[in-house]
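Report on the following structure.
All protein chains but one are shown in place.
Up next is chain A:
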Amino acid sequence: MRTSKKKGLGALAAVAVLALAGCGSSTPAGGGSTAGAGGFKVPDLKPLDKLGTPEGEVKVLAWPGYVEDGSNDPKVDWVSDFEKSTGCNVTVKTFGTSDEAVQLMRTGEYDTVSASGDATLRLIAAGDVEPVNTSLITNYPDIFDSLKNQPWNSVNGVSYGIPHGRGANLLMYRTDLVKPAPDSWGAVFDKAGAQAGKVTAYDSPIYIADAALYLMSTKPELGIKDPYALDDKQLAAAVDLLKAQKANVSEYWSDYLKEVQAFKNGTSTVGTTWQVIANVAQAEKAPVEAILPKEGATGWSDTWMVSAKSKHKTCAYKFIDHIVSPKVNAQIAEYFGEAPANRKACAETADPNHCKTYHAEDEAYFAKVHYWNTPISACLDGRTNVKCTDYAAWTKAWTEIRNS
């Protein structure tokens, strides 16, 4: 009896050790690394030097609406042809927030990801993604130069991804229930009381930037220049605004179908959205409209990145090349409601004015759109006399808002 008891304890201890070794993910061990612009370390990883034979599959992590394979709508499918021509079977997993994308990418299960600017640097710094060899992407020369080698998709001149497209986060409202039609983010902040209990907001720390953007124009004395570069005082002001907003919020969304449903049945009447959500809701006969408010907006400029742990890199490169090819990039841009990254896509859209409507080549327009970015302690707006709040502080602040 004694011995068996001892054995049992031994087994338990062994399991505990295994569990300790296996759980969580840890910082990449040792190895060379170089400092990035924001002062963070970048692991030395090499890009792929040439394509091999396709591995037969590719696992894709994407924003909803980016990679449609016909399962949502049989007519919307830009994956099947790719599978036939390359032999790479595509499996798609969608995510609702950048935080979710980072966490899923870290499992090493996925070969490529469509990452926004608030995810890219975290993935680069943690060694989850590797640099890309842009010469292997045949469509790369056709991509707008203004999207290439930007602070959110490159470090020290090394490119970490292929631009996908860009757009703004919009203000959506029920045309029958919100009158007069709003033209300002004030509809979800200072004047949210008019729709008390019917306001919706995006459920991620990055939404703090939306409040900061609103404060940029309504409280100039705070001196916010960039909604992702907030010092302690500015962050506190944004948090206060969001706490006040919470009293009028019905629910927070990160699942886009949940937002569609909430607007359809009227539990939400006004709030932040993506164009694709407005499109889906309108297709389902919900009386909604989405506008770009006068204060400008936060937005995104997304990047396709390749996992450092990928075992299907050739398929991943071929998939990215396919996604940014003129025809497909045009289809995605129209379906999602965004500006394409490939300039030749503008000639392929079903609506000949699509690129004009979404300001694909209008840099002055996008100057008003503040792309999602990762806040770091070195102020992104160039201030050197103060320390800015980093994403950890934003996360803490967001939890505090949600739990207040």
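We adopt the following convention: a residue touches a chain if its C-beta (ideal position, glycine included) is under 8 Å from a C-beta of that chain, and two chains touch if they have at least 3 such contacts; residues count from 1.
We adopt the following convention: contacts and distances are computed from a predicted model.
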The chain that is not shown, which UniProt protein name from "LLM class flavin-dependent oxidoreductase", "Spermidine/putrescine ABC transporter permease", "Ring-1,2-phenylacetyl-CoA epoxidase subunit PaaC" or "Cell division protein FtsX" does it carry? "Spermidine/putrescine ABC transporter permease"
Given A:S71, A:S135, A:T175 or A:T399, the residue that touches the chain left out of view is A:T399
Of A:E100, A:D142, A:D231 or A:E289, which one is in contact with the hidden chain? A:E100
Missing-chain contact among A:P64, A:G117, A:P131 or A:P205 belongs to A:P205
Which of A:N169, A:Q195, A:S250 or A:Q275 touches the missing chain? It is A:S250
Any idea which of A:T53, A:N156, A:N265 or A:T384 touches the chain not displayed? A:N265
Going by the touch rule given at the top, which residues of chain A touch the chain that is not shown? 11-12, 15-16, 18-20, 22-27, 40, 97, 99-100, 102-103, 106, 121-122, 125-126, 197, 203, 205, 246, 249-252, 261, 265-267, 374, 376, 390-393, 395, 399-400, 402-404
